[in-house]
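Just one protein chain is left out here, and the rest sit where they should.
As written, the chain order gives the labels A and B, with residue 1 at the start of each chain.
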Amino acid sequence: MSLLAVEDLAVTYQTGGDDVRAVRGVDFSLEPGQTLGIAGESGSGKSTTVLSLLRLLPASASVTGTVRFKGEDLAQAKWSRIRAVRWAEASVVFQGAMSALNPVRTIGEQIREPILLHEKVGEREARARTADLLDSVGVSAQRAAAYPHELSGGQRQRVMIAMALACKPELIIADEPTTALDVIVQAQILGLLTDLVAESSIGMIMISHDLSVLSSVCDRLAVMYAGKIIEIGPSKQLITEPQHPYTKALAGAFPTIGDPASRLAPSGLAGDPPDLRGDLVGCPFEPRCPVSMDQCKTTEVTLWPAGPERESACLRVLP
Amino acid sequence: MASANVLGPELVESEQSSGRADGSERSAFWWYLARKIITALISLFVVLVIGFVLFTIMPQNPIESIARASGKPMDAAQLAALRKSLGLDEPIWQRFGIYVWHSITLHLGYSYGYNQSVASLVLPRIGPTLLLTGSSTLISIVLGLWLGSKAGWRPGRWLDRIASGTSLVFWSVPTFWLGLILLIVLGTGVGPIPTLFPSGGMTTPGFSGGPVGTVLDVAWHLALPCLTLVLVVFAQYVTIMRSSLVDELGSPYLLTARAKGLRDDDVLRKHALPNALLPTVTVIFLQIGGLISGAITVETVFSWPGLGLLTYDALKIPDLELLQGTFVMFSASIIAMNLVADLLYRVIDPRVRAQ
Partner (left out) sequence: MTATTQAPSRVINRGTPPRTQALRNFSAAYVRNAWGMIGLVVLLAFTIMALTAPLWIHDSDLSAAAATGPLLAPPQHGYPLGTDQPGRSVLLLLIYGSRPSLAIGVIATIATVVIGAAIGLIAGHYQGMVSNILMRVTDWFIALPGLPLAISLSVVLGQGPVSITVAIAITSWTGAARLVRAQTLAVEARPYIERARALGAGNTQIMIRHVLPNVMPLILVSSTLTVAGAILSETTLTFLGLGNPTDVSWGSMINQAFTQGAVTAGAWWYVLPPGLAIVVVVLGFTLVGRAVEAILNPRMVNR
């Protein structure tokens, strides 16, 4: 049984007049100890998809589809069950560099909070575990009494990771964990995440708009565009041999650390993502696609096999 | 753990960024306190200057107004003697110096209208005014913060609309008029409504019911004036609390709190409110000026024997020395409240403490 199996997930935001269909039918699965990266531009629906798994979206969002976590459909579960699952079984690492930490509480308090909430332990044990957690991410345990603003960006991100591990979850969702950090700290954080995941065989979903970050950490990669997954497969392969024109553009846009040639050939992508308020006919990427054909405007695209364990939603992969 | 090596340089940095030992943070606080107190004293000095200009330099005929205030006819010799005793012909700097010295030593002048020293008139009035403003502020804070947090947590819903609408209306109501209406309806009674509350004063004349009885008697008299002030002031607190909370609503740390599995109430109580309370509390203290103005009119309407009523009585005569005394008292309390607001903010906001 998969750790996580998502089927036909769709999210629609009902704002005033128009409905914005941010996620339009997403399927993927995750095994324990596996890492899946989700890449895409802003507005592609990656954060929305991932937040909807634990029902963390605002009330204006309506979610349909199945989210099977360890066999249980979270989309249909009662709120009390969701609150119990949150953090204890599946936790989230947000961007800690921004204010994802409460500015007026010490980081120690914030790490202890989920421990005291979900487990029947006393204050002392919670403090002891907090100290251990901070050690495991490379932050001195004495810093537990510090406030978030007293820490650097890198330290805050480590605190976020320590916090996410507090209740020993089986799934971690990392939402842009390194986006606001400089390159060196970024490498350290990614290394930390990789080690922790390997040690405890936690399943991890990581979101980023930076393909090179994802390829270094994740086994598999999914690329999202306009609310759908348009390519999915083993990450190294996906980057070196992208099958979808959008993935090709993304792969070109970020230089790979260690490959000097890639710095000289970044290819930006002109145009804007489509307006998600209406129905989209044909391939959503067609207006910006450098290799589009006439049929692309009208034919419905869906994920087709495009190699070993690979799928791509492009007409060109069809034989 | 393998990761520890990668983090070597970062660890050192973290030791450094924790920086100062406890002692340095505490001495930074004392410096801050000293700076703020000096600023407050300067403000007080400026107030004294303004008071001097207002009450000593500006009045055209001080002798005549004193004579009028005292209500006794005076002949030329008495007027001349008065002039001499007040030092009206001395150079301005000398008069100012004497004035400042007297103010510091709390010799606030002599009231000709009442024929006693200003200080002796002012001192016994402080208590009742503190009682009135204190109780109103407390109730307003509790009520305002509670309603404001409920309204701000779900903006746009009916509770928010009602709270905002009510606050708007009460802000537009003149305090003295509200007091009069309450006095008529609940004090003297109108139509079928009987007299429920006394129509003025702090105590019932001739009442002698022992300490508990006296407390109840005062409370009974306090009810209407306090209600008036609360209605006018709590609306402002609702507004501040609500907008502070609405400011926090989009913050990422609230999403983190929800993701941890906290119930909605707990997210509000443990995370949103502590952050929203910071600006709210300081604004409350900074608005004390408005409360004081309200106290003046409320005391007048309900004949509550405080500094406000004294001001009203003084302006009717007009008794300039007495007015000056109350002016200085009110200014000093506002300056003191501003100082408290500054210090409070520093104490309760950990981000500011570091400076």
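In this section, a contact is a pair of C-beta atoms (placed from the backbone, for glycine too) under 8 Å apart; a residue touches a chain by one contact, two chains touch by 3 or more.
Bear in mind the structure is a predicted one, so any value in this text is a computation, not a measurement.
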| item | value |
| --- | --- |
| Residue among B:108, B:145, B:284 or B:323 touching the omitted chain | B:323 |
| Chain not shown: contacting residue from B:138, B:162 or B:184 | B:184 |
| Touching residues (missing chain, whole complex) on chain B | 43, 46-47, 50, 54-55, 58-59, 155-156, 168-169, 171-178, 180-181, 183-185, 188-190, 199, 243, 246, 289-290, 292-293, 296-297, 300-301, 311-312, 315-316, 318, 320, 323-324, 326-327, 330-331, 334-335, 338 |
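Methods note: only the chains that are shown with their structure count from here on.
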| item | value |
| --- | --- |
| Partner chain A, residues of chain B touching it in the complex | 1-4, 6-7, 10-11, 13-15, 17-18, 251-253, 255-263, 270-271, 274-275, 278, 349-351, 354 |
| Interface residues, chain A side, partner chain B - complex | 54, 56, 82-88, 91-92, 94-95, 98-105, 113-114, 117-118, 136-140, 142-143, 146-147, 149-152, 154-155, 185, 188, 191-192, 195-196 |
